[in-house]
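Left out: one protein chain. Kept in place: all the others.
First chain written, first letter: the chains are A, B and C, and each begins at residue 1.
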Amino acid sequence: MPSTTKPMLDTYPKSINLDRARLAAVIDALNDCAQACTACADACLSEDMVGELTRCVRTNLDCADICTTTARVLSRHTGYDANISRGLLEACATACRSCGDECGGHADEHEHCRVCADACRACERACRELLATMS
Amino acid sequence: MPSTTKPMLDTYPKSINLDRARLAAVIDALNDCAQACTACADACLSEDMVGELTRCVRTNLDCADICTTTARVLSRHTGYDANISRGLLEACATACRSCGDECGGHADEHEHCRVCADACRACERACRELLATMS
Amino acid sequence: MPSTTKPMLDTYPKSINLDRARLAAVIDALNDCAQACTACADACLSEDMVGELTRCVRTNLDCADICTTTARVLSRHTGYDANISRGLLEACATACRSCGDECGGHADEHEHCRVCADACRACERACRELLATMS
Partner (left out) sequence: MPSTTKPMLDTYPKSINLDRARLAAVIDALNDCAQACTACADACLSEDMVGELTRCVRTNLDCADICTTTARVLSRHTGYDANISRGLLEACATACRSCGDECGGHADEHEHCRVCADACRACERACRELLATMS
């Protein structure tokens, strides 16, 4: 089932100075990544070799927090401040890059790291593409 | 595009004592509701009649916070504690009920309240159905 | 340095139907508990015996999320809905009880679990005392 992000964004009664379809796709990518990172941290905890995955858990937790906050900020348009959005998107792309690399390093052994790495990379790409449209 | 919640849940390497498809649907409903409430609060702020929508903004903010936290807790399965999940799901259903009622009261005037009320009601239903399966 | 919670609460321009000093103390206890749980989860990850602490990490993460959300809801007074506050406070007290018990079980071995258990118990007590004043 598709998310309600795009239908919701279409109801905003004033103008938005970013493309609504692209914005909705970024918010969905952020929420997907936050969920994947939260679940991957927990799946790492359930592995017998959790002692070798502690850096992965930690990066997952950071990435989940940052993606959730970025999705919230991008869901607001009233009194838009480009500096806040831009700084946060850059921080978020950095976190997604780190987490994608970390999970990517365990992708062959742990299916949860493989799915999570894909979500992180898709999210990093979406953040960077949105940043490129914000002059 | 469907979310990665279900594919991610399928990678959890140990057993989960709840149905995975149902659990994924609840997590998606929670994240949808959190995004709708965050966006609805912001859309209310952009309305000329914002002075009549302050209770709606506030309830939206509470509901968004509670749904986000509930989605995170339900995304974890290691060291499962039924008391925490159950108490939080009940609090979340209560918040969704209040927010659905509040937004529902403005649904004829504000499209964002109409879409948000639907998301709140779907989320309340999903939380209550999951609660019913947790003996 | 004392927090700014009480000075901030004193600036709310309308009436609040709960005692402001008590409310500020509960919000501070919630934020303290959230920080302690976040830090305790991370300290557990750094222990060589992390494999025996995975339930503790998970409960810490849940408790941190729930306390942060409860502190936010209690920081809002406009359009107050007692049902939302009460349900969330009950869920929060349950999470603090579970986390205090879990961390308390490791208090002799891990100083971080001892400090965190104290924060959880203080927070549970503060939540229950506030609940008792909400008729």
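Convention: a contact is a pair of C-beta atoms (placed from the backbone, for glycine too) under 8 Å apart; a residue touches a chain by one contact, two chains touch by 3 or more.
On a predicted model such as this, the values are computed, not experimentally measured, just so you know.
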The omitted chain touches A, B, C
Out of A:18, A:88 or A:107, which touches the unshown chain? A:88
What residue numbers in chain A mark contact with the hidden partner chain? 54-59, 61-62, 65-66, 68-69, 72-73, 76, 78-79, 81, 83-84, 87-88, 90-91, 94-95, 98
Considering the entire assembly, which residues of chain C contact the chain that has been omitted? 1-5, 7-9, 11-14, 27-28, 31-32, 35-36, 38-40, 42-43, 45-47, 64, 68, 71-72, 75-79, 110-112, 114-116, 118-119
Provide the residue numbers of chain B that touch the chain removed from this figure. 41-42, 45-46, 48, 50-51, 54, 57-58, 61
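As a convention for this text, only the chains that are shown with their structure count from here on.
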Please report how many Å separate the Cα centroid of chain A from that of chain C, as a whole number. 27
Intercentroid distance (Cα basis), chain B paired with chain A, Å: 19
Tell me, which residues of chain A touch at least two other chains? 42, 45-46
